[in-house]
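Every protein chain except one is present and positioned as in the full complex.
What follows is subunit A.
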Amino acid sequence: MTGYDLVVVGGGPAGVAGALSAAQAGLRVALVDAGPRLGGQYFRHRAGSLPSGRGADRFVRQCRALRTRAELLLDHKVWAVEQGEDSVTVHVMAGQEERPFTLACRSLLIATGAHDRPLPFPGWDLPGVLTAGGAQALLKGEGVPAGRRVVVSGTGPFLLPVAAGLAKAGVSVAGVFEANGPLGLARHPLLAAGKAGEALGYGAALAGHRVPYRTRHAVVAAHGSSRVTHVTVARLDAEWRVLSSRTVECDAVAVGYGFVPQIDLAVQLGCATTHSADGSPVVDVDEGQRTSVASVYAAGEPTGVGGAELAELEGRTAGLTIAHDLASGEGGDPVPGVLRRRGERLRAFARALQEAYPVQPGWQDWLHDDTLVCRCEEVPVSRIREAMDLGATDARSIKLLARPGMGWCQGRICGYAVSCLAGERPQAPRRPIAQPITLGCLERIEDEQPH
């Protein structure tokens, strides 16, 4: 048959490791990524530079090895995947001109990473308010700090590298406000997990730049007219209800409450999903990273947010399993025990972090009636509560009545918040089209021959 043994979607730590281990086993591999460079979000770097940070040297070596062993399709967006009788079809748009074509492959590895999980608060749509990941991408990928005086807020260990990066870049970081964690930085869970170097490094960077780190605090409102000029920072109780508040001046805010795994492609193919400890729908995989659908594998954040080290390990595991399954039929366990045991340790650590940084319900009290929940369709919380009064009891009926999640982002940004307001766990997203595609582009597909 024509096509590839394996197409990998995603060029971060999981995708690169998966593609490389499969290629080294002799498979014909293509790796597709929407970005102009390999790295994903974690190893995002500027044009003409190399990735930096923990594990970067190794990632760079893997990328070099991959270039000679696999086809790299960068600047290529995957908008849909379909399973045929003996192959998977990957629908791709190439480059800025968005030239449509398809790839056929015997196996598919979904390594599409995650995006920020923001929570709404009054003023969160003011320019200058960015997601924590957005501020990090701007700094690492573009060399542009989010502002001159930045407030970092939300929950989770990711706030630390964001704040440390900004401080090192000469930005005045007005404070890091962590909504959870009564323990403070000295007893941060990273320390308990043998990641002392990492945590102390961030701690030292923040201390060196005199950046205050406050737990049980959060930005609960942003103010300004055309751009954020100041924020309300509140001291919170354990459920995140406001105890007291003060004003902090700033020209940018970086805010994040964890991450949403990107599982659109897996859902398109009908892969079974489950929920991780942070409440996110994730792809259900076995020890070899096999999904419930034959020939389809997932690695990294789509199987549960666990960081770059675990993502790489899952990618390697997937690559080995795919080579094994193609050679001998599915089933069996080709994964060396040492990889499996390391995976178990890293997954336990990821779960502990997710449990240490939950989203508490008190954030819903931060909202005013006119606070937007859905930024795209400009749906305020009052309209969502109205829909619930009219009898909408789940996020889907709220969406049908009040339109949150029906705009450009298709609920990627507000989906978690709407589920929380509805009092349910977020459901796996159904998005038959994972990237916007023009009608003109769809029309041109027929002219293309599959590779």
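Methods note: a residue touches a chain if its C-beta (ideal position, glycine included) is under 8 Å from a C-beta of that chain, and two chains touch if they have at least 3 such contacts; residues count from 1.
In this text, contacts and distances are computed from a predicted model.
Protein name for the hidden chain, per its UniProt entry and selected from "Putative molibdopterin-dependent oxidoreductase YjgC", "3-oxoacyl-[acyl-carrier-protein] synthase 2", "ABC transporter permease" or "3-isopropylmalate dehydratase small subunit": "Putative molibdopterin-dependent oxidoreductase YjgC". Of the candidate positions A:104, A:242, A:277 or A:409, contact with the hidden chain is made by A:409. Of the listed residues A:142, A:287 or A:365, the one in contact with the hidden chain in the full complex is A:142. For the chain left out of this panel, the touching residue among A:41, A:280, A:295 or A:317 is A:41. From the set A:133, A:175 or A:429, the residue in touch with the chain omitted from the display is A:133, counting the whole complex.
Within the complete assembly, A:375 is the residue of A:99, A:241 or A:375 that touches the hidden chain. Residue positions on subunit A in contact with the hidden chain: 34, 36, 41, 46-48, 96, 115-116, 125-131, 133-138, 141-144, 146, 226-227, 375-376, 378, 407-409, 412-413, in rising order.
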